[in-house]
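All protein chains but one are shown in place.
Chain nomenclature is as follows: A, B and C, assigned in order of appearance, with residue numbering initiated at 1 for each chain independently.
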């Protein structure tokens, strides 16, 4: 059972993601954010569960849908918004934009916009960890689209072979852009894709943050103890359009039934109900958290607005190490 | 049960491969064959079983270890030797060499020297077949090394998704160059690698030609009837060095036990015993087949020796269609 | 032939529609090919018209899907494999370079590979480092492939139809910022030849060889230059492999000066090849050194001021020409080309 303190932390992380993403969507029409945004809305339970279940020295590698991980790990909100604004005070100094969240301080090593591309890199990070004793667990976070790529299987095979301390975390939101899983695979038990290669897998409810948290904790402990990799599939549903701030619930690719079910079971509501019921959190406390979150986001947006854009002379900085204007 | 006629055909195909490859190895030290040779010796049962179980209109795609398939399908021996000699009358007109056997007349569409590279191409051939009614079955023949490559999984996934008429034939000879399977995979049940993707697999004795033949026949019939792809793993053992004419039985990578077992059970001996015991083939008949095979090989070598090398002016022919000197 | 003005995107769509109508062996595949976004509109109506066997979505498996397209092509089909970003082609290089480009040759001419690969260059709105690349030079480097970069709607239709009709693998690199431009396009099916460059604007003072979206920037620069007494000739190779050497060399013979502008980086880029060509066969026409413009040597950044510094533009082209001619850059700056592109795809 997840401790009460942890449950509230998880809820607060999720809340932070939700409100931040809502703010992003709200700002977006002003064109201040000129970057393709892939929101983590309705997938906060996975981001929060994974981020908090891992230790402070563990490392995560994510995708272009990376705001959630960044926030849940405790990445500073200011540099996030500043990066969306492409300012020099952004987490990538205005060079990466929305798709390339990074905050090595909190162990988010980088998010990549090429599907599955970070999976082998995370595997290499796990190799480095193992070479140094294996105490650091690595999480590769990716979508259900990533399991289409060969490099996913190659990585799982290598991780199994070398018994690497890595968790392969699949956020199965049923879609890759507008392609449902069923148009890309005959079979849909993604968690089984590593089985024959020696990577045990399991499928979990991705909308229940305590389930996510506990499953990651267990798998991480096992990996840290030398138990090797795990493939953890979290089932959720993408509520927003693939990219952009809006909803596209009328679009033909949508599975009406799954959508209706998802709309009825918001992971943030599920978490809120848990903290209220299990931890006895009061309405006043909830309001305070909302207010605090809002204050942080306001401050982050102000930070972004106040930031200067990078100067043209900075263009060639960091192409190579040490080269800067 | 394999018919007696078929059994003798299988044996004769295997014999032809063995004697041809022995001749290749014998010629090799003369430097007349300046091409990296990957012999099919001791893997003839798979080549013969697959080639004869498929119909005349079926298509095969192979690897640099492709002499066996070429011969078993009935490809003309002259152009094979001529290609090894890099002559203009070779099956690739001297441009491909040993690693790129081709004989579209007998359905061997091409052999590639990049590991696993022909697997998706064979899958595309199966897609083309399906678009035209699915009566043509495609076989992708590859080694145990190919299952390391991501494209193998991608191809299996697509074949399952589209229910393509394709057989994925894995010749598991325990080695990729000098790397045993166990240094490349934690698990070694290769036939299971497509299971979770919806490609049923099975493992067979790759040294018993009747087993190979029957299993391919069954799988091909199923594929032709719309039953979708199969992964067929044939277990054998590579007796020669990876590349070149010799043996390297003392090399440290060798599994002594497996080697000893393999040396005691030559697939050609197994097949010969079958035709003798089951079909009542006499010693005289066996000798006649040997003699006939030798005659054919002699003629093929003569064809190769007599062939002219391509002329320098032919260098740019066939880079593009219709472009020729 | 009757012709009317349509967009680049509509021209692609028309080419696909007509090719699929005429030849049942033509089919379209790619990630998202059959969804309601219809490949930015370029696949509009194809699903309804030709059904899911002839235009289909694929798993996100660029390498295998390229192999699948090659295999289907070998067996007589005519696949058009679409990538909404050219950056994703890096996953398919093995199949394209080791297989498609070499198949016919290494098997002594046994089979051709009538494959068409369409890939779109992204730009702006935060595409960033991984959604903005122009890999044409890599395809030009490897014999066995043809490479075209259609600039006008007419090119887009005529070259796509030519690519589909061609027996060999052709890589068609489109530019997202060109999708909405409008131009005259014949209604009937027609093919434009490979290896033919177009003089987009005549001039006597300097030759600007530019491709794809860089033609738009160059035309804008040329207009401005003209207002200051400099007549630039703009030559668009369109077909990069094979390359129309003659048209380029003839233009340089006339002007004596060459600026090459490519959508990608300069190092070993298409611009290097064109410069090297002229430095060899057109040397005697040259009055001065050949200048190249391309992306600055960094990954593509997101912030606008960096992006402006990163990409070649009408402004930079005009400045460069003034410098080449040793003329003072006039006070009135070249207006920046404004592209309306907004939003991620």
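The definition used in the following text is that a residue touches a chain if its C-beta (ideal position, glycine included) is under 8 Å from a C-beta of that chain, and two chains touch if they have at least 3 such contacts.
Keep in mind it's a predicted model, so treat the numbers as computed, not measured.
Trainee: Which shown chains does the chain we cannot see touch?
Mentor: Taking every chain of the complex into account, the missing one touches A, B, C.
Trainee: Specify the residue from the set A:23, A:67 or A:100 that touches the hidden chain.
Mentor: A:100
Trainee: Decide which residue listed in C:20, C:33, C:55 or C:101 touches the omitted chain of the complex.
Mentor: Answering carefully, the residue with contact to the hidden chain is C:101.
Trainee: Can you work out which residue in B:6, B:112, B:129 or B:210 touches the chain that's missing from view?
Mentor: Reading the full complex, the residue touching the unseen chain is B:112.
Trainee: Touch as defined at the start, partner being the missing chain; which of A:49, A:75, A:120 or A:145 qualifies?
Mentor: Residue touching the chain left out of view: A:120.
Trainee: Which candidate, C:194, C:265 or C:311, sits in contact with the chain we can't see?
Mentor: C:265
Trainee: Can you list where subunit A touches the absent chain?
Mentor: Against the missing chain, subunit A presents residues 59, 61, 90-96, 100, 102, 104, 109-110, 112, 114, 117-129, 131, 150-151, 154-155, 157-158, 161, 317-322.
Trainee: Provide the residue numbers of subunit C that touch the chain removed from this figure.
Mentor: 63, 87, 90-91, 93-94, 97-98, 101-102, 105-106, 128-130, 133, 137-138, 140-144, 241, 264-273, 275-276, 278-284, 286, 288-292, 297-299, 301
Trainee: What residues on subunit B make contact with the chain left out of this view?
Mentor: Within subunit B, the residues that touch the unshown chain are 31, 34-37, 86-88, 92, 94-100, 112-116, 145-146, 148-150, 176-179, 183-185, 243-244, 251-253, 309-312, 314-316, 319.
The rule is short, and it goes like this: only the chains that are shown with their structure count from here on.
Trainee: What is the distance, in whole Å, between the centres of subunit B and subunit C, each centre taken as the mean of its C-alpha atoms?
Mentor: Centres of subunit B and subunit C (C-alpha means) sit 41 Å apart.
Trainee: Roughly how many whole angstrom separate the Cα centroids of subunit A and subunit B?
Mentor: Centre-to-centre distance between subunit A and subunit B: 46 Å.
Trainee: How many angstrom lie between the centres of subunit A and subunit C, each centre taken as the mean Cα position?
Mentor: 36
Trainee: Indicate the residues of subunit C shared as contacts by at least two other chains.
Mentor: Residue numbers touching two or more other chains: 58-59, 61, 63-64.
Trainee: If a residue has to touch 2 or more other chains to count, which residues of subunit B qualify?
Mentor: Those would be 150-151, 154, 157, 161.
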